[in-house]
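Only a single protein chain was left out; the remaining protein chains are all shown in position.
Labels run A, B, C and D following the written order; every chain starts at residue 1.
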Amino acid sequence: MAGFIARRVLLVLPSLLGLLVVTFLLIRTVPADPAVALAGDNATPEQIEAIRRQYGLDQPLLVQFGRYLAGVARLDFGASQFSGRPVAADIAQRLPATLELTFAALLIGAGLGIPLGVVAAMNHNRWPDFLLRILSVGGIAIAAFWLAIMLQLLFAMQLGWLPLRGQLSVGLTPPGGPTGFLLLDSLLHGRLDILGDALRHLVLPAVTLSVGGLATIARFTRAGVLDTLQKDFVLYERAVGFPRRRMVWIYVLRNSVVATVSQIGLLFGSLIAGAVVVEAIYDWPGIGSYTVQAILTADAKVMLAVTLLVGVIYAAVNILTDLALALIDPRIREGR
Amino acid sequence: ATPGVLVRSDSPPANLDPHQLFDVPMMGYALNAYDGLYRYENNPPELQPWLAEGHTASADGLEWEFRLRPEVRFHDGAPLTAEDVVYSFRRVLALGKAPASAFLGILKPENVTAPDARTVRFRLERAYGPFLAAIPIVAIVNSRLVRANEKDGDHGAAWLAGNEAGSGAYAFVPGSLTTLERLDMARFEGHFLGWSDNPSPVPRIAVRAAKETSTGVLGLLNGSIDWTDSYLPTDQVEQIQGSRVAQVAKDVSMRTFIIRMNNARAPFTSLNLRKAMAHAFNYDGFIQEILKGYADRNAGPIPNQLWGAPKDAPGYAYDLDKARHFLKLAQAEGFNPRQQIRIHIQSQLEQTNQAAQLFQSDLQSIGVNLRIVADTWANIVSATAKPETSPDMWIHWVSTYFVDPENWVGQMYDSRFHGTWKASSFYRNEKVDALLQRARGLVAQAERAPLYEEATRQVMADCADIWVYNTVELRGLARRLSGYRFCPAGGGAEMRWLQMKG
Amino acid sequence: MTVPALAITGLRVGIRSDEGMARILDHIAFSIAPGCILGVVGESGCGKSTLIRTILGILPPAAEIVAGSILFEGEDLRAFSEAELNRAVRGSRIGFVPQDPYLALNPLFTIGAQLLEVMRWHAPGERRSHSTRLVELLRRVQLPDPEAALARYPHQFSGGQRQRLLIAAALACSPRLVIADEPTTALDVTTQQQILRLLRELVDELGIAMLFVTHDLGVVAELCDEVSVIYAGQTVESGPTAAMLDRPLHPYTRALLACHPDRSEGFTGIPGAVPSPLRAPPGCRFAPRCAGARPACTGRSPAPQWPEPGRSVDCILYEAKAAA
Amino acid sequence: MTPILEVQDLSVSLGGRRRWLGRSIPPVQAVRGVSLAVAPGEVLGIVGESGCGKTTLGRTILGLQRESGGEILLDGKRVSGLAPQAARRVRNSIHYVHQDAGAALDPWWSIGRTLEEALAIQGIGDRPARVAEVLAAVGLDAGAARRYPHELSGGQLRRVALARILALRPRVVILDEPTSGLDMSVQAMVLTLLRDLRVRYGLTYLFISHDLSVVRRFCDRVAIMYLGRVVELAPTAEVFAAPRHPYTRSLLEAAPRLTGRRAAEAAPLAGEPPSAARLPPGCAFAPRCARSSAACRAEDPALALRDGAEVACHHPLERAMA
Partner (left out) sequence: MLVLRKFLRDIPAVIGAVIILFVVILALFGPWIAPYPEDASASHLLRRLKPPSAAYPFGTDNLGRDILSRVILGARGALKVALVVVGLAMAIGVPLGLLAGYERGVLAEAIMRVTDVFLALPQLILALALAQLLGPSVESAMLALTLTYWPFFTRIVHAETQRLRNALFIDALQGIGAGTPRILLLHILPNILSPIIVRATIGLGFTILVAAVLGFLGMGATPPDPDWGLAVAQSRTYLPNAWWFATFPGLAILIAVLGFNLLGDGLRDLVDPRLRRSR
């Protein structure tokens, strides 16, 4: 297993390098001059020229890229051209929030999407199936921020059950724990009050973000279950009187989620993209809004770092997906 | 509403170093965490002694001496001395970032000195009228603290970007910062002004950026936000005013809304065309209907209420007949009305979009083809470095960086500033250049005002740009707050005066 | 007389499809005595699997039992509810051995998990005793290393071994009847031989009845006590194996036997093709291909005749003989 | 007379994969040192249990699979040692009918189009006439051309598969289990058809099957394969009358017969063939063989001529035993 992971990780490296090259070139095509952003609102041309020299922005592209790579190798992504703060530190501070959000969304998406998919498949071509098909497509199609605002209006304003925005109530300070993940840290510090508060804050953003993924998961699960139901072993299991519930939810489902799990890798990418909007509306302090800010200010260092980060997460999720598949399917485990 | 904590939904600055940044979020932070030698207070703004008790200037305007208050202490308890002031100014000049622009050509670092512990002396390269007006820009930092955290000759830039070394009324709470998202501040008991004038000051401030207008408004309405930024969309005002927990503070600011034209490149080299455009914008419609009246028509570049603005200068009025007339003249000069004119908007700022669409709609009726290009600030600013790349037209505001006509007409229409976004009309008129040059070299306001007025009249006659309005800033405030004071410099972000119930 | 383990009379099953109702099974009738192996023989598509699914009550949703009775040890299975069937019949009183051992086991679960699942629901007792019993059964079906087998996955067994596993599973809850759907078609001849021997031994040893579905007359000859031949969803002939192979009565049975390589040197087929169950003619479905067909054959269904003790045949020719 | 097709010491290994980092998968020796010669017009049967390498042997002769050792001669000319595409070009007088006729047809193409395509690929003109001809030759009516594979029965699909290659005028046809999965009555018709076609088109067959009763009646000679090796090669009548290799005998005995139960006969062959990926040393049949000796487990016997039959066994059965 360790060898398998090592192999996958090594295989990912060239892709990541390619990703960096592509992004670097792309960003350099943007005419927005980072030096202008660096110099600030009221700068003179001389100031801008000085900054350009100071940051090596007048050097040939290749030199700049080389210097950048050397930095990346040391996990130094340079300083943001917009804020002057080290990018690595900012990302380290924000990434846990985004991961917490996306994982929660994924959990909701899978937790609801899989059962819904199963129910639809079991009622193939009857009304629960039609309903689910329409709803799941609707889930993919709904504009996230419109949904977000509607949820805010209902649950935060009208009913007042959940907080409107943010990651934690103003009165509470994050425990500042070892992992950076708020939920985990509060648990590690035994601060159940913070944990509860953080969970309440997590609900609306995670639900909003999960909707698209939920629909996709439900859809793939439905297809998978329909497919599995045609298999001979299902007939056999029925013929020897497996109790129906157990058969569907354990024996059939496990065979059906293979396609769903492989989709989760692709889904994760779109979840992170969706996080941009969701984080903005719920003021979630993650990397989504950080990225938009970077794009609006043409902050090359941040864009590069985020691209690399997304690439790494994407690769990691794919490796995890493979591991999950290996756990589900013994034949994969044996390398067939 | 959280007891004892004021929640602000405006954005914290991108970093915490007041010598690196100079923008609205930074003002919102620095005016509370730091002090300057002087400070603008009230509306219209008055320059008041702050850390300095007063100053003297030599007759030629080159030598300035500031006398510091005694007994000022930084947040760490260290006394504030002239040494700190000297360090701060030299640091600003050495970093060369935004706040330095007002001083770069006129002040050398070695010419800021401290003859004694309470005196700071500046020797300028040449006389510079706006010097005093720019003094409040520079926040005074705790030189020992910053020096202790310098690394590789960075003047402590890395450290101060995430920490604080000020003496202001509120102190940054260490560890509470997430860039652009949140930061906490706690009241500094030992502030040099004392708190006797404020019976119930805000004990703690939590800045929690609300990125979406709707979230901010909802937060204000359900009491989880006490204070929004001051750019509330006018369409939201009514609803907030009707609420039991919040209200809107409306203050005339000094922030002019301008539609720029690239005077250096066809077709806007034609004065007639520029005039045709200026007559085609529906100023009243925009201000009354879209902004619901929350703005004042400002016919020239300088905010109406500031000295140097010619009170009697006639502006351009919405008059499509006149516009057609000038358009014909322009056509006679060779303007082809089928030519597409591109106006760049900042897609993040809905008002620039609305103005452009309104304009487009009117221009269409007189036969001018306006195309709207969505763009970002970073790009536009880069593009304005040269007249060839600078857009035909674009829309923006000019805020109060320092309270002086120089901030508007001086830096916008003197050809020496070509290449900066503020001068992106690439307007060139030797007479105006000369007038502005002279005004800059004088110290006394009475002498400078007529020069700026004359320059402004000329710029307006040349119809360099389309000047639309002067902003009324709209800030959502929880009703539990009182004592809000607005000043156009800093946009009312100073919180020392606020009183909070509960 | 003892109650037959299974007795089917006049069974008719239809499946609704886009093109109308397909009459998959039309008057099927046979019975199995306890301790006896009945071979049901028929060509591909004649409805053998459908018959089994009907008995077990696992027909596809579009299918419908039109008529007939299915008496299992005297009880009518059609009267059982789905839940009762699942709890008290399938896997417990009726064991099942599927056609393809490669496809019938769930690839993602261990053998133990799947086989014990069956026992857990149908046999009283606790898990420990279940696995002891299962291991014993596996040893009985000659599976190598039966203790370790429970923790292994299906793909780690060969086809023959899997079929042994499935046979053990079918016997796990001491059934009274085992239904086997072509359990050896997917296997090699040498393995098939082993499995057939095993089945025979087990039936003799345990005294259970077995319904053995196949298309291979050779297998029937080796294994079964009695045979029932189905053509296009209709029972055409039933009787003791030896007698029937010796002296087939129905024209179809005769034609089928004539095709067998052991009987003919040349290659004689049966001309024509099996009618589609959608457009099945009334009366004897073999009539269009039958050399001795008469006009009356297509008019009505033949009534079963008993020309010899223990043998029945559904053919108009014998009606005439009986009448004569 | 030169054999139309000859195979000398052919070996094929499949599926081995060397992976960069991680466990490598050793190749499977699917065919090991097979030598055969087929005379023109002959039907050579190849019999063996599932997985013994019959299909692999056929595909290799056809040219879809590259051999790892040995020679293939067509009309006495060497046609081996080529990459698949080139191999197909020089061997275009050999054709192959797949084991699963239904799966060998593109489900999206109607029968008519499939047949015409085969002609188009070979650049043969006058297609509609040719298609009609071959359809008639395999006993399908012209209407079948408009149907799709899933609309046809197993027997009909096999006819289509035959029609498809007949249109290409082959000389040697490799038939991979042409009757498996067919009912007796259909099987008989397919075999009759094959026999007719052979005469009509002058074909030579390599007849792969696991069904002994069919082979017995259809083939001139039979090669018995066990785990990639030919263990016995002799005229059909001799093999069935007097098998020499113990495996051949077990195979014959295992086949079910209409004559019923043979309780008195020898117990069925014990155990199952070992996995092709992990072959024991020596004779691959030794672990299941009642007659095996130490020599069997040490040394793999070569195919050798004994009393008119080629057998690969250290202890072949006596002639008299039959």
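As a convention for this text, contacts are C-beta pairs under 8 Å (C-beta built on N, C-alpha and C of every residue); 3 or more make two chains touch, one makes a residue touch a chain.
Because the structure is predicted, anything quoted here is derived from the model rather than measured.
Check B:Q239, B:T389 or B:S482 against the missing chain and you find that the one touching it is B:Q239.
Of the options B:T269, B:Q360 or B:Q499, the residue whose C-beta touches the omitted chain is B:Q360. Across A:V9, A:V63 or A:I134, the residue that sits in touch with the chain not pictured is A:I134. Of the options B:D76, B:D197 or B:E289, the residue whose C-beta touches the omitted chain is B:E289.
Along subunit D, the points of touch with the absent chain fall at residues 59, 62, 64, 84, 88-89, 92, 95-96, 98-100, 103-109, 117-118, 121-122, 148, 150, 161, 164-165, 168. By the touch criterion stated above, the residues of subunit B touching the omitted chain are 212-214, 217-218, 233, 235-236, 239, 282, 285-286, 289-290, 345-348, 350, 353-354, 356-358, 360-361, 364, 371-376, 379. In the full complex, subunit A makes contact with the omitted chain through residues 14-16, 18-19, 22-23, 26-27, 29-32, 125, 130, 133-134, 137-138, 140-143, 145-146, 149, 153, 157, 216, 266, 269, 273, 276-277, 291-292, 295-296, 298, 303, 306-307, 310-311, 314-315.
Heads up, the rule we're going with is that only the chains that are shown with their structure count from here on.
Among the chains in view, A has its Cα centre nearest the centre of the complete protein Cα set. Note on chain placement: the centre of subunit B and the centre of subunit D lie 88 Å apart, centres being C-alpha means.
The distance from the centre of subunit A to the centre of subunit D, with each centre set as the mean of the Cα atoms, comes to 54 Å. Residues 231-233, 235-244, 246, 251, 254-255, 328-331, 336 of subunit A are the ones that touch subunit C when the two sit in their complex.
Taken together, the subunit B residues at the contact with subunit A in this complex read 2, 5, 7, 14-15, 17, 20-23, 96-102, 104-105, 157-158, 161-162, 175-176, 178-182, 206, 208-212, 214-215, 218-219, 221-222, 224, 348, 376-379, 381-383, 385, 389, 401, 411, 417, 419-420, 422.
Subunit A meets subunit B in the complex at residues 30-33, 36-48, 50-51, 79-80, 82-86, 89-90, 93-94, 145, 149, 152-153, 156-157, 160, 163-166, 169-171, 173, 176, 280-283, 285, 289-290, 293, 295-298.
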